[in-house]
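What you see is the complex with one protein chain gone and the rest in place.
Labels for the chains are A, B, C and D, by order of writing; each one numbers its residues from 1.
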Amino acid sequence: MSSIYFIALPLLFGFATPIFAKFGKNGIAYSSVLLQASLFLLSIQLFVTMDKSIIEVIAIAPPLGIALILDNVSIFFVMLFTFLVLMGSLYYLKLREKNPYQNEAKFFILINMLLASAIGLVLSSDIFNIYVFFEIAGISAYILSAYRKTPKALEAGLKYLITGAIASIFLVFAIALIYLHLGTLNLALISQGFTALESDIKLLISLFLLIGFGLKVEIFPLNFWVTDIYEGSDAFTDAFFSAVVVKAYLFVFFHIVYLFLPHKEFTLFLLYLGAVSMLIAEIVALRQTNLKRLFAYSSLGQVGLLFVAFSMQEAVSITAGLYILLAHSLAKMVIFLSLASLFEKYKKEDISLFKEMNSPFLRNIIIISMLSLLGIPLLAGFVGKFLLLKSIAFSGLFVLLGLLVLASLIESVYYFKIIGFMFSKEERGEKFSLSTLQRAVLLTLTLGIILIGIAPFLISDFIATASSVMIDVRSYQNLLLGAN
Amino acid sequence: MNIKRDISTTTLSSFTLSAFFVLTVLSILLQNIPQKLFSAGDSLLKLNSDQGVANAVTTVVVYFRGFDTLGEIAVLFIASFGIGLMLTSQTHGDKNKVKSNFMLQLGARLLFPIIILFGVYVMTFGHLSVGGGFQGGVIIASAVLLMFVSSNHFHLSHRVVEVLETFAGISYVMIGLIGLIVVDSFLGNFLPHNISQLGLLLSGGIVPIIYIIIGIKVGSEMSLIVQNMLQRSDND
Amino acid sequence: MIEGILEYLNQTEVIKTIVILGSMGLFFVGLFGLLSQRHIIKVFISIGIMEIAVFILFIGLSFQKGLTAPMLGDAHTSFVQMNDPIPHAMILTAIVIGMAVLALGISFAIEYYKLTGKNRLDQMNEMKH
Amino acid sequence: MILFDLFLILLIAYSVGFLYYGLYRNITARFQRRFGPPITQSFYDSIKFFSKEDSTSHGWMFYLGPIIMMTGAITTLFFIPFFYDRADFRGLSDYGNLFVVLYLLVVGPLGNALGVGVSGNPFAVMGVTRGLSRLFAMELPFYIAVIALISINQSADIATIASNQHETINAIAYPLLFIPALFAFIGMMGQSPFDVVGAPVEVYSGPAAEFSGKFLALLMSQGAIFSFAKLVLMVNLFLGGASGFMELLLKTFLLFLFVIAFGSLYGRFKTPQSIDFLLKVPTVIAIVGLILATWS
Partner (left out) sequence: MRIINTLLAFLSLALLLSFWQDNFSFYVDLALLGLHGVVVGVKTSALSNVFALLIGFSWLMVSIASFASKKNTHSTLFLWLPILSLALFLIVYTVDYLLFFVGWEVMSIVSYFILAPTLTPKALLKYILFAMASALALLMGIVILYSGAETLLYIDANHGFTLLSQQMKMILVLLMLFAFFVKIGAIGFHYWLVDSYAQADDLFTTYLSAVLSKMGIYGLIIFLTQVVDIYSLDWKILAYTIAIIGVTTSVIATFKAIKEDELKRLLAYSSIAQLGYIVTILAIAGGMGGVLYHALIHTLVKLLLFINIASIIALTNRSKLSQLGGLIYRTPHSFVLLLIGIIVLAGMPPLAGFASKYLVYTSLLDAKMLLILSAVMFASVSGFLYVYKLIYGIYLGHPTHKSLESVDEVSKWYLIPQYIIALLLVIIGAFPALIVPTLNTVLVQLHVAPIPFETSTILESPLGAYNGFVVMSAFAVIFVLVLFFVWRVKSKAKNVKNRFDIAYCGEEPTSATPLHYGYGMGQELQRVGFIAIIWKQSSASFYNALTLMLFSLSTRLRKVYTGNLASNFNWLIIFAIFLLCWGLE
C-alpha cells in the first residue's frame, strides 16, 4: 500500500462530491465517514506492516521531484489525524440532525481536504509542496471558520484569511530565497546546503520561515488572531483546528527547524518564546468567560508547551512533546466536541453554561480531559509533562522549569474554576443526553486518554522510535537522497 | 506644513516601520545577490526530453511537480466553492440593471466562440508552446466574463459546469492513481512518451491530457467564481 | 551615451539590482498599505501587491542573462542554454493560489459588509470581551 | 510501706495546708488592721461541711468536678518529693518527673471547670474563662523558668534539681528565673494581683455558691492540699529543697508569707491586664534569664 492514498483519496472524494451527493442527503455523510474509516484502517495496516521508512516517489525521484516520506514519526501523525477526523465525522453524523451546516456536501469536502492537507504537510519532503498543502489547509480552514455566515464567523474567517495570506507571502518569500541561493526545493538538500549560506541570508530565511509558520503554529507574538478565530468559528470546527491543523503545522515547523536551523541560539530563543507564550496565554485565560475563547487560550498555552518540548532538540523531550501532543489532541477533541453539543442544547457559550449543564456523562469526560491537560498522573497528559520537565531539568534550564510550573499552576486556576462550576449547587437546566454514537465517540477518545495515562508503555516504544527518527536529520537525508 | 495635521500618526508609524523593515531586507538582498548555480531546474531540463514535451515549463508543472499542481487545483476548487457558499445565498435579481445595448450583446456573442476557441487552443497546445491549461482556462473564463458583462440575461448552466468540473477533478486524480498502478508512481507517465514524437500534438504521454483537464477545471472554476461574484454584485 | 547606459544596464548585476530595488519598492508599498490602511479591500490590495512583489523578485532573480525560455522552438532543438523552468512553474502555482485566496477573501468581505455594514479592519470587533 | 508513706504525706499536707490557710486569714486580717478567725477555724469549717447536706445538684458531672479536683491535688502532691536526700516522703516521685507534675497542676482547674460548666451558672463559667485565660499567661514564665532549670540540671527529676542546689540555691543563682517564677507562683496561689479568678465579690455566685455541703468541703480541702503541694514544689525548685521537716516548713512558710504579703500590698488586675502583665514583664525577664542561664 502506498502513502499517497491518504492525500489522493480525500482529494478524489472532494472532486467527486457531486456524484456522492446524488445518493441523497446521507450519501455524502456516510461515504465521507467510510472514506475516513478506510484511511484510518489503512494507516493502521501501514503501521503494522511497516518495518522501515517508506519513501513514495511522485513522478520523479527526489531530490528533483516530490516524494512522500512515511517514517515512524509521520505514521504517528497520520494515524492520529485520521483517527481524530474519523471520530469528529462520526460525531457530526448525529450532531447534524440537530444543527446541520447549510450545504453539507461542501462541509464534508472541507473536512476531507483538511485531512488531506494535514497529512500532506506531514509527509511531504519538498518545501514548495509543503507550501501548497499549507495553502490547502489554510483555505479549507478559512471557509470552515466562516461557514456559519454569522457576523462573528465571517469576522473570524476574514481575520484568519488575512493573517493566513500574510503568512503565505512570507513563506513564499522564504522559499524563493532558498531556491535562489540553493537551487533546490528538496528538504534534505536544503538542510545540507543551509549551513554554508551567508549568515545574513540565513537570518532572512529563518526570519521569514518563522513568521510564515509562526503565524500558523500560534506562537506568542504571532498568535494575536487565534482566539478570535476560535471564538468566531463553530466549536465543532475548533476541534479540528486545535487537534489536527495546528499539530500538522507544528510538526512541519519543527521538522524544518531540525533540518535547517539546529542552532543552539535559535532553538533557545524558540524555547523561551514557547514558555512566554504559555505563560501569557494562561494568564489571559484567567478572566475569560467565553468557553471557546477560553479553550483557545488553553490551546495557545499547550502549543507553547509543545514549543518548549520540541525546541529542546533531544530525543527525550521530543518523546515528551509527542506524548503531550497526543494527549492534547485527544483532550481538545473531547472538549470541543462536547461543547458543540452543549452550545447547541443550551444556546449559550458563556462559562456559566457549566452551571446549567445537566449531563453527568459529559461532565465526567470533560473533567477527565481537563485533568489530562493539566498533567494529572494516570491520565495521558502526565507522561509527556513529566518527561519534558525531566529533560528541561537535565539541561539545567531551571528558570524555564519554574516558568512552566508557574504557567501550569495558573492553568489549573481556570480549569478548576470550570470544574467548580460543574459541581455548583445551583439549579440545573434540562437533562441532556447524547445519542449512543456520540457517546461512543467521546468515550473512545476518553478511554484513549485514560489508557495512555495508565499504561504509557503500550505506545512508549513506538513514540520513542518516532522521536528518535524525528531528530535524526542524517538518516532523513540519507533516506531522501539515497533513493536517487 | 503642519505634519501633525496633514499626516496621521498611523501613517507616520506605518511608514517608518515598513520603510525600516524593507530597507533592512533590501540591504541584505543587495549584499547577497544570488549567483547562478546548478539547480534542480537544470537537472530537470536534462530529463525533460525523455518526456517528449517541447515546453519544459509544462513538463515541470504537469509532470515533475504535478503533485503541486494537483494541490493548486484543489485550492482553486475549494476557493471556488467557498465563494459559492458565501455569495449564493442571495437570489440574483436584475431589477435596477440598465438593459445593455443590442450591439454590445451581439458583439459579445460573436466574440464569445472565438475566445473560447482561443482558450481551447492555448490549452491543447500547452505542451508544445507558450500557454497551457491555466492560461487557457482563464481565457475561457474571460469569455464567460465578457458574456456576463454584456448581457444581463446570461446565465451559466450550473449543471454543465458542475459536470465539467467533477469530470476534470476526478479524472486528474484517477490518472494519478492509474499511474500509481501502472508505473508504480503517482501521476506517473504511463502513456507512451517518446522523444521521437517531440513536437507532435499527441506527444508527451499524459502531460497534454492532464493539462487539458487542468484547463477545464480552471475554466469552470474561474467561470463559477466570476458568476458568483457578478450575481452577488448585482444587488449592491 | 544612451548605448553606454544601456550597456551598463545590461550587466547581470545591475539588472538584478534593479529587480531587487523595484520589487522591494513594491513590497514596501504593499507593506505600508497593509499597516496604514484599514479598509478591508485596501488591505487585500496591499496583500496582492506584496505577493506580486515577491513573485517579481523570484522570477527576476532566477532569470539568467543570455539564456532563452525553456521551450523548444525553431531556434532551439535541445534543452540546453535555457532558463530554469522551476521558478516559472512555482510562480504559476503561487499566482493561482494567491488569486484564489484573495477572491475568497473578497467574497468574505462582501458577505461581511452585507451582514454588518462594516468594511474596516478596526471595526471588526464582534468579539470584545 | 509506700502506702503508709503516701498516707503520711497526705496527712501532713492536709494539716499543714489548713494551718497555712488559717495563718493566711490571720495575717491578711492583720494587714487590714483587724483580727482574723482562729487558726484552726478553716479546718473545723471543712469538717463541718463534710457533715452538711448539699442542697442542689446538676447531675453526676457536677459531682465529678470537685472529685477530679481533689484527685488532681492529691496526685500532684504524691509526685512531689518532700525531701531531696531522704528515702521516705518521696511519694510516687520516682515514677514521674517535673513534666508530669507540671501537667498534674492543671488537672485540678480543668476538673473544676467541668464541674462548674455543667452547673449552668453563667458567672461560674465566667470565672472558669478567666481562670483558663490567666492560666496560660501564668504558666508561660513559670514554664520558661522550669525549662531552664531542667536544662541546667540535665534532669527532669525534682529531687535531683533540689539536691543540686546545696551550694547556692537557685533563687540566688538564677534570680532572673526565680522572679518570673515567683510572679507566676503568686498567680497559681490565687493571690493578688492575679486573683480575679476566684474574686469573691464579683463572682460571689461562682463555683463556691453552686457547691455546698461535702463538695464545698472537698473544694476547701483540695485547696489546702494543693497549696501545700505547690509550695513544696517551689521550694524544691528554687529554694534548695529540704532535708528535714523543720527546713521544709520554714521554707514553705517563708514563701507563703511572702506571697500573701505581696498579695496584700497590691490591688487586683483585671483579666486582660493580668495576662498582659504576665506575658510582658515576667515572660521577658524569664526569657532573658533563660538565655543567660543556659548560654554556653
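Definition applied: a contact is a pair of C-beta atoms (placed from the backbone, for glycine too) under 8 Å apart; a residue touches a chain by one contact, two chains touch by 3 or more.
Everything numeric here is computed off the predicted structure, so don't read it as measured data.
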Touching the missing chain are A, B, C, D
One chain isn't shown here. Among B:Ser18, B:Asn48 or B:Ser150, which residue touches it? B:Ser18
Please identify, in ascending order, the residues of chain D that touch the omitted chain? 50-51, 53-59, 61, 63, 66-68, 70-71, 74-75, 78-79, 92, 95-100, 103-104, 106-107, 110, 113-114, 117-123, 125-126, 128-129, 132-133, 135-136, 139-140, 143-144, 147-148, 150-151, 154-157, 205, 209-210, 213-215, 218, 271-272, 275-276, 279, 286-287, 290-291, 294
To test your reading of the contact rule: which positions on chain A touch the chain that is missing from view? 159, 162-163, 166, 200, 203-204, 206-207, 210-211, 221-228, 280, 283-287, 297, 315-316, 319-320, 371, 374, 376-378, 382-383, 386-387, 389-390, 392-394, 396, 398, 401-402, 405, 408-410, 412-413, 416-417, 419-421, 423-425, 456-457, 460-461, 464, 467
Over the whole complex, note the residues of chain C touching the chain we left out. 31, 34-35, 38, 121-122, 124-125, 127-128
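The rule is short, and it goes like this: only the chains that are shown with their structure count from here on.
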Residue list for chain C, restricted to those that touch at least two other chains: 34, 57, 61, 86-87, 90, 93, 97, 100-101, 104, 108, 111
Could you tell me which residues belong to chain D and also touch two or more other chains? none
Which chains touch which? A-B, A-C, B-C
Considering only the defined contacts, which chain A positions touch chain B in the complex? 2, 4, 8, 11-12, 14-19, 56-60, 63-66, 103, 106, 109-110, 113, 116-117, 120, 128-129, 132-133, 135-136, 139-140, 142-143, 146-147, 149, 179-186, 198, 200-201, 203-204
Of all residues in chain C, which touch chain B in the complex? 13, 16-17, 20-21, 24-25, 27-28, 31-32, 34-36, 57, 61, 64, 69-73, 78-80, 82, 84-90, 92-93, 96-97, 100-101, 103-104, 106-108, 110-111, 114
Where on chain B is chain C touching in the complex? 10-11, 13-15, 17-19, 21-22, 25-26, 29-30, 33-34, 36, 39-42, 44-46, 48-49, 54-57, 59-61, 64-65, 68-69, 71-72, 75-76, 78-80, 82-83, 86-87, 90, 129-130, 134, 198-199, 218, 225, 228-229, 232-233, 236
